[in-house]
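Left out: one protein chain. Kept in place: all the others.
Our next item is subunit A:
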Amino acid sequence: MEFQAIIMAAGRGSRMSDLTSCMPKALLPVANRPLVWYPVNMLETSGFSEATIVVCETDLQSILKTLEQICDVKIKLHFVSIPYEEDWGTLDSLRHIADQIKSDLLVVSCDLICSVQLHQMADLHRTRDAALTMLLAPSPDVSEASVPGGKANRKVEHDVVGLSPDNRLLFISSEADLEQTLTFKHSFLKKFPMVRLKNRVMDAHLYFMKRSLLDHACDGALSTSTTIKGEFIPHLVRRQFRRRHCAKDQDQSLNMTADVRQDGGENEDGFSRLVQEYSTHPNDSASMRDCFHGDRMKCYAIMVKDELCVRVNTLVSYCEANRQMAKELARVGVLDEPLVAPSVQIPSKSTVGADSLMAEGSSVGERSGIKRSVIGKHCVIGDHVKITNCIIMNHVTIEEGSTLSGTVVCSEARLGAKCELKDCLVTGGQSVIGKSTNEVIVNLEQLMEVE
């Protein structure tokens, strides 16, 4: 594709700090694959041969190692590291690499798991001559999901969007930012007589952008903005309705691309001029003016319907993603992998449900039962252990007689005999004994460090 792909993998995972305190967000295992594998895989299956991946300098080595050695990624990855100290937002990162970007770009967040056909979006982006095309999905309904650590973790941020029937993105705001009323000007209604307003929408953080937007992002007016979603996108969406003459000065950058195009046209021979004249391709500035109302910048959005689209940015979405992916790995192109690694020996009196995953090197004791769970590598599960609806990461030891449900156990944790955990989160390297419900079990020393 003509797009330069950029994966934003420098996020801290601040919405699920309990999980990310011991491991970069990009490497959190989802169905026994690091999170960042999903966008990389999506690009690979869509035909990208290379991609740029922005990571935090502290995580560079681990991500590099994981992706290239463990996951066997064929796509060529260029790693760009950004300083840990300065707490850059996604827009900062984009500005940082702006001079390496020569063509239109595709920006995707490392926490997106999705089965949308990228070429369909790219087609819309091209045919409409869009400045921005983004992916939206219905917010996951988590009101019923069980969450480790209680209901407080269940809050989800919604967006409210306005779309025209031809998918123009006319309005975007987070639900929390809305005021008492939404104001629609008459001229706006005249241009867009039918607007579909949708609440409980999630921005999937997948954007096709024109190269010219980058220049715009580096522009003075936006110098204080740091994030793509929070500031840049709403700015672009509003900017669509700027009147031409007052936008002139600041639109120099956008003009430039248009000029280049026209200069190109002048040098061509008469025949190609004729082609341009009769073409209805939107690059031809005159022919499509009416239907786009002469708007120079157009934002489009595609709403995910049946495809899979999950963002892993909170604890609850992390749990949901694991549960969902255990069943639906095939939808992201993983077809022939057995649910339980062949090397795993399951004693005849134990059961591992068909909705569970077990990675290689793990072992299960006698008379144990595993249902709707994901078990990582090299885990040791003792006898008489019941695991339901859990996520167990790598190198976890669960001793005999324990019962776990709705619980996330991070790497190298150790659960003593006869533990009973319900809806808990056990952070990395912890040793746990006894009973707990709805708790986050953290190492106090570690907590101090974080604070």
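Convention: a residue touches a chain if its C-beta (ideal position, glycine included) is under 8 Å from a C-beta of that chain, and two chains touch if they have at least 3 such contacts; residues count from 1.
Going forward, contacts and distances are computed from a predicted model.
Colleague: Which choice in "Nuclear pore complex protein NUP43", "Translation initiation factor eIF2B subunit epsilon", "Histone deacetylase" or "small monomeric GTPase" gives the name that UniProt lists for the one chain left out?
Modeller: "Translation initiation factor eIF2B subunit epsilon"
Colleague: For the chain that's not shown, point to the residue among A:Lys65, A:His119 or A:Arg238 touching it.
Modeller: Final answer for the missing-chain contact: A:Arg238.
Colleague: Which of these touches the unseen chain: A:Gln69, A:Thr183 or A:Ser348?
Modeller: Result: among the candidates, A:Thr183 touches the missing chain.
Colleague: Can you tell me which of A:His78, A:His119, A:Lys155 or A:Arg200 touches the chain that was removed from the display?
Modeller: Among A:His78, A:His119, A:Lys155 or A:Arg200, only A:Arg200 touches the chain that is not shown.
Colleague: Mind pulling the subunit A residues that touch the left-out chain?
Modeller: Per the touch rule, subunit A residues meeting the hidden chain are 160, 162, 171, 173, 175, 178-190, 192-200, 221-222, 225, 231, 235, 238-239, 241-243, 246-247.
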